[in-house]
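Every protein chain except one is present and positioned as in the full complex.
By letter and in written order, the chains are A and B; residue numbering begins at 1 in each of them.
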Amino acid sequence: MIPLGHYLVVSAVLFAIGTAGVFLRRNLITILLSIEIMLNAVNLSFVAFGRAQGTVDGQIITFFVMTVAAAEAAVGLAIVIALFRHRESLNPDAFTSLKW
Amino acid sequence: MEQATLRFVIQLGIIGLTFFMLINASALLVLAERKIMGFMQQRYGPYLVGPHGLLQPLADILKLLFKEELRPKGADKWLFTLAPIVSITAAFAAFAAVPWGAETTFFGLLDTPVKLGVADVNVAVLVVFAITSMGVYGIVLAGWSSNSKYSLLGGLRSSAQMISYELAYATALASVIMLAGSLSLRSVVDAQAGYWFGFVPRWYLFLQPVGFIIYVIAGVAETNRAPFDFPEAEQELVAGYNTEYSSVRFALFPQAEYINMTTMSAVATDLYLGGWHGPFLERYGLGWAWFLIKVGVILFAYIWVRWTVPRYRYDQLMQFGWKWLFPAAVLNLIATAALILYFNA
Partner (left out) sequence: MPETVLFYVFAAVAIGASLLVIGQRNPMYSIMLLIASFGALSALYIQLDAPFVAMAQIIVYAGAIMVLFLFVVMLLNAPQEDAAQWDRTHPLRRPGVARFGAMLAALLIVQLVWALVRVSDVGVAVGARGDVAELSSVRSVGRVLFTDYVFAFEATSILILVAMVGAVLLAAREEQR
């Protein structure tokens, strides 16, 4: 049997990888992908805890997180497309016109 | 040999047999398609290789194996090779969750019966759906990585078509699942055992005629076949997403397509046509023969439709999927739910 801690460690590592991706990468698509990694890490935590408690609530919250992630990916990519049309670049450092 | 190892060996044998049958199915479908096409066009199909052309698939495979492996210069090295691998893997893997026979003890060899099918998953319907939706990647990657106009257009169109018709496909599936009350394909088949009035089999085809039509149309569109094969139409796009492929990598694409066809037919048989249930043969443990016959009938219908009906234009195809088929599937779902409530209240 696998202890709960193992799953939580995997989730924590994935979350940290996602965070690192969001901060370190300079490509909008890769940043969105890193956000998806973070959401998946959280999903894993939910399911693991739900299983440890013996209820299905973990799975249901995961279901909602997936739905929200899908909606967010759709809108985020639409924004990326609109931005790309303006500046022909996917580098977030190219969009600095509001910077003081 | 003790029971545990005997079971293990037999289950491995069943897996191997399923794999072998799928490969044979794709080879035979190549021949069947050309022969049936020939007969419909009032000529004999392939006739020279082997008796009545029966060894034609072997000749085709040998020819493809001996061709030169090409790769366009600008093609992405990894993705170009990965695409056919993804296609064929998804095609084979989807059949893993499909049961093709009842439980059998192999004439008393085993103590407890073993189920005929690679895996008995309690969410089998979802597994098949999930893995067939992974098959889209093979086509998208093939189109993109070939670095060629025809491939890219074909790949994009094909994948957009596949994901559009997945909606109607899933909704038609959902209606049957509501009737059966379980996501396991084996339970759905077992719910169709028996007869009404003594002679009409309890197939879901009779309870869900509209759903069956929607499922078959969506299945045909999912596998890029028959009237929905614009993305690989020779007249329009050379060969669509597999234009730049040759030899073995090319051979894997049509093989994946035929295996997808077989999986769709097998799932349709399990869901709507009662799977392996039928008169006479089940008593002798030959239910799988009925399964093969039913799958064969649906595959024949696939080939028949392809060579009879003209193909849809791409925008007509997408309109049909979104504006007609999906609303019809949703209405079917609502009607099924209402009727279930009414008759169970």
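The definition used in the following text is that a contact is a pair of C-beta atoms (placed from the backbone, for glycine too) under 8 Å apart; a residue touches a chain by one contact, two chains touch by 3 or more.
Remember, it's a predicted structure, so these values are computed and weren't measured experimentally.
Enquirer: Given the contact definition stated above, which residue among B:10, B:40 or B:134 touches the chain not shown here?
Expert: Per the contact definition at the top, the residue touching the missing chain is B:134.
Enquirer: When the complex is taken as a whole, what residues of chain A touch the one chain not shown?
Expert: These residues touch the chain not displayed: 1-10, 12-21, 23-27, 29-30, 32-34, 36-37, 40, 43-44, 47-48, 50-60, 62-64, 66-75, 77-82, 84-85, 89-91, 93.
Enquirer: Which chain B residues would touch the chain omitted from the figure, given the whole complex?
Expert: Counting over the whole complex, chain B touches the hidden chain at residues 76, 78-79, 82, 121-123, 126-127, 129-131, 133-134, 136-137, 140-141, 144, 152, 156, 159, 163, 183.
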